[in-house]
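With one protein chain removed, the remaining protein chains of the complex are shown where they sit.
Our next item is chain A:
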Amino acid sequence: MADAHRAAAPRDASAPLLAIEGLEGWYGESHVLHGVTFDVRPGEVVTLLGRNGAGKTTTLRAIIGILGKRRGSIVFDGVETIGMPSRLIARLGVGYVPEERGIFASLSVHENLMLPPRVKPGGMSVDDIYALFPNLRERSRSQGTKLSGGEQQMLSIGRILRTGAKLILLDEPTEGLAPVIVQQIGRTLQRLKAEGYTTVLVEQNFRFAQTVADRHFVVEQGRVVDMIPNHDLDANLGKLHAYLGV
């Protein structure tokens, strides 16, 4: 199954890990992304905020390469990925946690955890992941979809941590979960940040986003229209409310 790793071009440490410029994307005939531009520095957590249908999820799908048609530039770790199939993008070290969580019903919890191949050295061990999410160890032999929503979310994040991916694309990890689970996921994201992971987080709940992120990009009608550093978020609440329509 292994595809050869593409050699990354040499780059300096201050360069962004992910640089997106003029990204356009389509679902079938409908043009959804109209020139998304933003970048993410190594070790940073950024969020994409915006209303439903603004193009946040579509942007993540474009980064991992599962959007039907895309144009523009997505440079990850010095490699242009716009024309690559998703499996090669994943092999560069990009991990994807989809909004619907993508837990496989025909696989046990443990099989779900072991499914994504290791793409880079330095991924977490299975014991570390079970230590991070003890519920998963207890239920490792259950069918994947028999887990609660929160456990499925942990499994969906946990299986990516095994692979050695350096960039994690997280699509609405807190959606529909109880506050205590949301807190646990928040602590997990802070821990991952401390360990040097880089994260792009799509989030509706900006109160949650505020607890983990460095910068917030506001997405509107398929474009990034604003960037708010996390420390300025409170000062910009009025503006943000206008963007999100809350």
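As a working rule, a contact is a pair of C-beta atoms (placed from the backbone, for glycine too) under 8 Å apart; a residue touches a chain by one contact, two chains touch by 3 or more; residues count from 1.
Assume contacts and distances are computed from a predicted model.
Think of the chain that is not pictured: of "Tripartite tricarboxylate transporter TctA family protein", "Peptidase", "Branched-chain amino acid transport system permease protein" or "Zinc chelation protein SecC", UniProt labels it "Branched-chain amino acid transport system permease protein". The hidden chain makes contact, of the residues A:Met114, A:Ala131, A:Ala178 or A:Ala235, with A:Met114.
Screening A:Lys56, A:Arg70 or A:Arg91 for touch with the missing chain picks out A:Arg91. Note that of A:Gly43, A:Gly72, A:Gly102 or A:Gly186, the residue touching the chain absent from this view is A:Gly102. Mapped onto chain A, contacts with the missing chain fall at residues 1-3, 64-66, 85-91, 96, 98, 102, 104-107, 111, 114-117, 119, 163.
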